[in-house]
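Just below is one structure, and these are the notes that go with it.
In this view, the complex is presented without one of its protein chains, the others remaining in place.
On to chain A.
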Amino acid sequence: MRVLLVEDDRPLAAGLREGLEREALCVDHVGDAERAWSALLATAYDLAIVDIGLPGMDGFELVRRLRASGRHVPVLMLTARDGLEDRVRGLDTGADDYLVKPFLLPELLARVRALIRRSRDAGTPLLRFGPIVLDLACRNAFLDGAPFELTGREWDVLEHLMLAAPRVVAKSKLADSLSRWDNEITTNAVEIYVSRLRAKLAPAAVTIRTVRGIGYRLDEGASA
């Protein structure tokens, strides 16, 4: 996996590069948008991390150009401004996710993993989360490398949770998405699928955490 890091602050860039490399990602770092643009034209990156406040051309413009040229590389935007306006503008421009400085390294890494997971241009139809692997082409599921059985709806719930992680998925939204195939999915039914999934995932280091009143989040690590 190859990541382009576009950040003009040297200490931050060095820290991010080290953190990303510890995740076994290949990192190319540039300090301005012009060189980033050349790099993006020359190399097929799996992810770009772009700071908005760059000298010269800013991050918004870089992403706008990138999308205008038809490239689908996932983009995580970084900003030092806290306004949600920037977030909306960033996502409108074509960024896939958005993080406000300063952030904790694990948070950035979780977002990076999520973006790579969601990316359809990764070349493989495999969706990974910790010990879980879903082969979206053949609809085969693996837990710690061993195949395991999932019903259609369990698969849908798990795929949703895997795609959304590390975000919380609202129970009502899960019910709504599942109801496209079957009109009668209630939040109660979602609870049943989740409890069955929990039972099946119990042996592995992965947890479907309940967020009281909202929904669920898929976490790595065994349940407490």
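The definition used in the following text is that contacts are C-beta pairs under 8 Å (C-beta built on N, C-alpha and C of every residue); 3 or more make two chains touch, one makes a residue touch a chain; residues count from 1.
Just so it is clear, contacts and distances are computed from a predicted model.
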Of "ABC transporter substrate-binding protein", "Glutamyl-tRNA(Gln) amidotransferase subunit A", "histidine kinase" or "Osmoprotectant transport system permease protein", the UniProt protein name belonging to the chain not shown is "histidine kinase"
Pick out which of A:Ala44, A:Ile192 or A:Ile214 touches the chain that's been left out of the picture. A:Ile214
Can you tell me which of A:Gly70, A:Pro102 or A:Gly145 touches the chain that was removed from the display? A:Pro102
With the missing chain put back, which residues of chain A would touch it? List them for me. 9, 11-12, 14-16, 18-19, 22, 53, 78, 80-85, 100-107, 166-168, 170, 209, 211-214, 217
